[in-house]
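Removed: one protein chain of the complex. Kept in place: all other protein chains.
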Amino acid sequence: MQTQEHPSAADAFVADDAHAHWHDQALWFIRAKRDKCAHGLPEWEELRELAAQIKQHTIARLGDYLEQFERNATRLGAVVHWARDAAEHNAIVLKLLQERSVRRLVKSKSMLTEECGLNPFLEQHGIEVTDTDLGEWIVQLRHEHPSHIVLPAIHIKKEDVGELFHRELGTEKGATDPAYLTEAARHRLREKFLAAEAGLTGVNFGIAETGGFVVCTNEGNSDLGTSLPPIHIASMGIEKLIPRLDDMGVFLRLLARSATGQPITAYSTHYHGPRPGCELHIVLVDNGRTKLLASEEFRNSLRCIRCGACLNTCPVYRRSGGHSYGVSVAGPIGSIVNPSRDPEKHRSLPFACTLCGSCADVCPVKIDLPNQLLSWRKRIADLGLIEPSKRRLMRLAGRILSTPRLYAFAGKAGRTLLRFAPRWVVYNRFNPWGRQREMPLPPKESFRQWHSRQSRDDKPSSS
Amino acid sequence: MSSRDHILREVRRSLPADAPLPSLDRQWTRYEDPHAQFFEILRGVGGAGRIVAGEQQLREEIDRVIAAIGAKQICSVIPEATAGNVDIAAIEDPHDLASVDLAILPGELAVAENAAVWVNGARVRQRVAYFLSQHVVLVIPHERIASNMHEAYAWLQQSADGGSPFGETTWGTFMSGPSKTADIEQALVIGAHGARSLHVFFTKP
Partner (left out) sequence: MRVGLFIPCYIDQFYPRVGIATLRLLEHFHAGDIEFPTSQICCGQPMANAGCVADARPAAERFVATFRSYDYIVAPSGSCVTMVRNHYHGLVADEVALAEVQAKTFELCEFLTDVLKVEPPAGRFPRRVGLHQSCHGLRELRLGSDSELNIQPFNKTELLLANLEGIEFAKLDRPDECCGFGGSFAIYEEGVSCMMGRDRIADHERGGAEVLTAGDMSCLMHLDGLIRRERRPLRVLHVAELLAEALGLPLTD
């Protein structure tokens, strides 16, 4: 991951104006599809409220539900593993594969495995890993990270995919037709599915009551990856639990509508123990989730079902792209969960936001994202991680804006400068506002000066 | 201390105040003509199908699909639809289904709100038939339709009759339309890795 912070990465993204607008439009289109679904379902807001309550309840009893899930999953014949962190998760997966002499693994989309850096780890140990979600495969071939949690290749144009496939698959040079390119991918990946010795998936929802879990895709890749090889490994964040099978009704009605504006994904597969004669391993992963759980301010972020709606609606994400966040999960939710891991590295993320509040209103589980982003800003300031010039500016502003004499002086000085100083004094490199924007037109007097004159001249206002 | 114990300890150390689990017993959207709703959505997600009355009509529809696809290798678990020439019951290794052009398979329950069909392989030995076949046809009894997902899950629980809703099988899928992707510049392409086409036939006697 890059070491650049969000502002400079975002500035670079914005500099390619055509691309930035194209990216923004592509994601806005998905937001608009979500809106159509949401406004078309009379019980939409009720569903969101229920989902929020179900997740809140689950979080409050997470210990019990984890044990119930493990018990039931085990009874069904799955093997449940527990990983404290990314390294342990990766080691568990590697061991499972090595013990079974697996050299060829197919994977369906799992942001958790991105978070853990599983692919490079396995590849270092000589295992061929194929990401089978088309978007994930495209970024894998490009040696890139996904830029969106649901639409991994949203930042890539079809011309670039055409070039990539020409190099890697031998498709026609210059071909850009998505159907043609997808067909080529279908053929190549079909070979991978048939040759795979193990399949790894994420988990959308783990059901405590039954010990089963659900994986949702549009492509059918996770189903092929788990119906052909004899070993299925499922990587699951501990927060992905829900209590009852019936609760799935609520979440399946919300997930795809929120994510892509579809009523449901093409496949919502319920795994209820291993295939006959085969193995099923579930790896439960903490990797910082208990840390979030321990924080009153950020605990609600564990409700997240990784739908991506907050990314699609965020005007900043749309205009800066997932890569400018430098993390596997970008956008508003990413700006909350990542600083928990490393506040210094990710200190710019909670500030990559205007606190517009749109994310909170599209979140299917009603996470109070803007409040948490604001809380992170306070934490980052308390940790002394705000850049010194900004700290000084805020300290100065705080004094001026609470001291009448200083305030009156600063205001008068500002207005005088704007009225009488030559342009080059006002608009220069010391005035960042002035780079692309005009300063306010300076009035002759402030409101309070005007009001004071009125009060001198006549009676105080009343009616 | 094992990782399991460590994680559970960390979890239990930090739990917030208990919050109630809400009841799902609400007035959910229902459809007067659930089949009409089902087909409207199915068309929207790239699927096709209709209601057929009697075995003759079903056979005719299937023959039409076979001809349209040019299907050579056909696997059918619905003998009244067509016999097929790939006997799935005899297949031990799921990989052996790789050359199936068309699979005619049972669906257990349709869901009107999103054109999903619950399939669970209760009568299909190899689940991969639903995904590996180039084309899939689902055959469902006409009356097996729910308005929404809540009704669908209630039906699953009920039909389990006190047992596990998954019965003997270890999986089930809600399939809605053929497989698809929009990963290349958001252009919708039908037929990603799973079925290139999905037909759904509701059968009346």
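A few points about this structure:
Chains here go by letter, A and B, matching the order in which they are written, and residues are numbered from 1 within each.
By our rule, contacts are C-beta pairs under 8 Å (C-beta built on N, C-alpha and C of every residue); 3 or more make two chains touch, one makes a residue touch a chain.
Just so we're clear, the structure is a prediction, and the values are computed from it rather than from any experiment.
The chain that is not displayed touches the following shown chains in the complete assembly: A.
Among A:77, A:117, A:230 or A:442, only A:442 touches the chain left out of the display.
For subunit A, the list of residues touching the undisplayed chain reads 6-7, 10-11, 13-15, 17, 20-21, 24, 28, 35, 38-39, 41-42, 44-45, 313, 315-316, 319-320, 350-358, 360-362, 374, 376-382, 386, 390-391, 394-395, 397-399, 401-404, 407, 411, 414-415, 432-433, 435-440, 442-443, 445-454, 460-463.
Operating definition for what follows: only the chains that are shown with their structure count from here on.
Residues 26, 29-30, 41-43, 46, 50, 53-54, 56-57, 59-63, 66-67, 76-77, 82-84, 88, 132-135, 138, 151-154, 156-158, 161, 178-179, 181-183, 186, 189-190, 193-194, 210, 212, 218-221, 223-224, 227-228, 238, 243-250, 252-253, 260, 262-276, 284, 286, 290, 293-294, 296, 299 of subunit A are the ones that touch subunit B when the two sit in their complex.
Considering their complex, residues 2-4, 6-8, 10-22, 24, 26-29, 41, 45, 94-95, 98, 113-116, 126-128, 130-132, 148-150, 152-154, 156-157, 164-166, 169-187, 189, 191-195 of subunit B touch subunit A.
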